[in-house]
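In this view, the complex is presented without one of its protein chains, the others remaining in place.
Every chain is named by a letter (A, B and C) in the order it is written, and numbering of its residues begins at 1.
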């Protein structure tokens, strides 16, 4: 999941012909000032923090300016702010347009129907979650033949558009659909979509690109997500790694088994702190890397729960033993292991030789892990 | 059906990334000379008449040149030639490439399966009709999801390609498919498709665009087809009009009824000369225009056979009477009419008042028309 | 019983406010068809001869339980109209519109097929079952209830032939005009089994044209699957090779596709092939009396 900052989303909007306010990105107060002075951003203008969290307006991360000096001052006020855990490093300056109404449109995936869904609402400018269901028009869109003219017509009706604004919406939705498909988006959302004069303008842009389509889109590879530094390292190594606020590290394979493991630990009073999903690897080196990553998170104890399928038990055991040798003595942690499935015997034996006992049942092993972490810390 | 001249087809090939020899269009011997002299067309080169008929090579409409002077001479020899009924007005000059093998690929419509069909043969450079069926690989292509990678792979196998030429074919077929769909083509054919070094080059281009998609492609409107001047006028007026070499003019509505009428006339010894299909119009003015067009073709007699559906009998009768008044006395012709179907009574009465008797049965009316045309002339 | 349409057929006319849509909505009602709705985007809320007009097919289905659509919208918008009808749950579409690009029809056909919707046409006169319902534009005057089924690729030639059957004192069970475009939603092969299964049809008339291989494919089906007698006619025996006869379906291509090839295939399949339209009624009467004698 790659969430694009507003300005990046708008770059895509431009590519697909979706109308935008005139604007410019700035990374310093001076850049903000000169964006206005050069005329690239007409006055009056709005100065917006480029952070991924919502609620920027109320949070002081959006300001208005009537001159280059005001734009500079606004930029100084916003840049460097910590907004919902994100540091503001970039600003988007845009002309402030005379808006007569704010609408909402988005395209995302409807998993249950296995079809993209186009949502339209005449109540834009607020979080869509707060809009009554009856005020949101939903239409499934078949990938073949794609978004049809009649679907766009119905959306225009739902938004209450007529005349030239209807034609404007038609073209905009064609572009939005194309973007959704060609850029492998999970979500494209325009909120608010503003009526300005006879036409429409996208005032905000929320675009989420699917991770798995990375092979088609190397251009998104370097865009960072909302991850902690360790999570970021894990991502580079293609290990699923999530930090919570407990003290037991969990290494499992497969999302379902990982979650079930957390459930059981919690049942016995444990507080999982980091969990790490080995997924379907069968490379001992990757297992070693995963363990070393876990060590860096400094858990009180680690619970290893593996059911060998693609990932074989002896592979995990080998990787684990290799890793334990590399962890500095100060970073060592008590380890409770449970390995079952393919090559179970070999894996259990390798662990045994390294002095680690594999407890075969989930309940008992989880209890042991909770005990190892202790009640304090 | 808009058949594109080779150079127009190649313009489309260029648009879709299909590799071509370097070349230039010339409309005079001087243009041909300077195309070579300027370096736009490297030497040695080939000078090809831009006519729609096949068999140009054997017909002397393709020549080779090793210098600008030779190119000029070749152009002089070809321009103005009458080739299978077509006057040569344009030439395409292209570099002559070192060809190691000639292949064939095309995409067209398979009506029976209602699917586009990709045909590939390692025996290119000859008319595909003369290639044995077993040497042509045929693959149906579903519009959704479009030409797939595995289909392109199979085509490469059928063409005996490997290494870089395989990759070249893959991209070429992607482009050809895109062209077929986006340009609303009935046929896209590359014959020969030449292996030149490691890659592929389209030496010829045959593209036929569908008439009915004209609303999406105004750019093809002015390209003329292989029609007689009267047929061309009829086309502008959206009247289906075909000239044969008999002496009875036939006006009917609908392709099936028109053909059945010709069948019956022929049975009774008549020779249909022009036939004109009113189609589904219900506009008396269009009927009048059609009659006046028929008059220009100077038939010995005209047989009007209408079954009124969308085209109503009284509309036809009115248009006919209007037209008869406008035909100059010298151009008049005997008329046999048969009008049936919607508003039959009204139509028959309008004709009766103008002195024309409608004969209700097909057999008898056809016999009357043959008699009216006489045996001579 | 009848084929595809019956007294429960509830027609929505897409493009009802156009000249053709208005005219034929009226003629369908005169035939006895339940025309329950019209659709013209932007004209929703109005009505025409008492038939309510809606902005979308979905509304017309929700409000009037329409279950068949007759499409008259101009060619550039016909694909969209068909997709809209299919998505709204319509399972029988008669597309009268002519000059629809075949690339559009490919999309309509394959989308319809995936969703279980049948398309008749495009560029077709539609379907009618006298005494039951008509969806399309075949003139009402040519019909009379009876036991002859008609399947035709032609338009006006169909009227001519159906009318000839009536003039001969016979009547029709159901008549389908398939349309002569390169890609049709329903072909001979698709329509033949429907008539074979129809207890109201005793004999079939199949009207073909030169071009394509639909008649040859139909003949193959007749030979292997059909028990009912078939009378056939192929228009264009005298047409010169390579000349267009008015629509793309009528270009002669090598071997198959000629009148001779089609006639031979049909005769091999046991069909009686008329040389001229006016021979059809006698052949039909003959087939009926032979069938009665069995």
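As a working rule, a residue touches a chain if its C-beta (ideal position, glycine included) is under 8 Å from a C-beta of that chain, and two chains touch if they have at least 3 such contacts.
Just so you know, these numbers come straight off a predicted model, no measurement behind them.
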item: Contact list for the unshown chain, restricted to visible chains; value: A, B, C
item: Selected from A:310, A:359 or A:372 as touching the chain missing from the view; value: A:310
item: Chain not shown: contacting residue from A:100, A:162 or A:361; value: A:361
item: Selected from A:17, A:54, A:80 or A:143 as touching the chain missing from the view; value: A:143
item: Residues in chain A touching the chain absent from view; value: 1, 109, 111-112, 114-116, 129, 142-144, 181, 184, 186, 210-213, 215-216, 240, 242, 244, 252-260, 262-267, 272, 277, 279-280, 282, 306-311, 340-342, 344, 361-363
item: Residues from chain C at the interface with the omitted partner, ascending; value: 110, 113-114
item: On chain B, residues whose C-beta touches the chain left out of the figure; value: 142, 144-145, 148-150, 153-154, 157
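Just so we're on the same page, only the chains that are shown with their structure count from here on.
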item: Shortest walk length in steps over touching chains, chain B through to chain C; value: 1
item: Chain centre separation (chain B, chain C; CA means) in Å; value: 28
item: Separation of chain A from chain B, taking each centre as the mean of its C-alpha atoms, in whole Å; value: 55
item: Intercentroid distance (Cα basis), chain C paired with chain A, Å; value: 54
item: Multi-chain contact sites of chain A, meaning residues that touch two or more partners; value: 144-145
item: Residues within chain C bordering two or more other chains; value: 107, 110
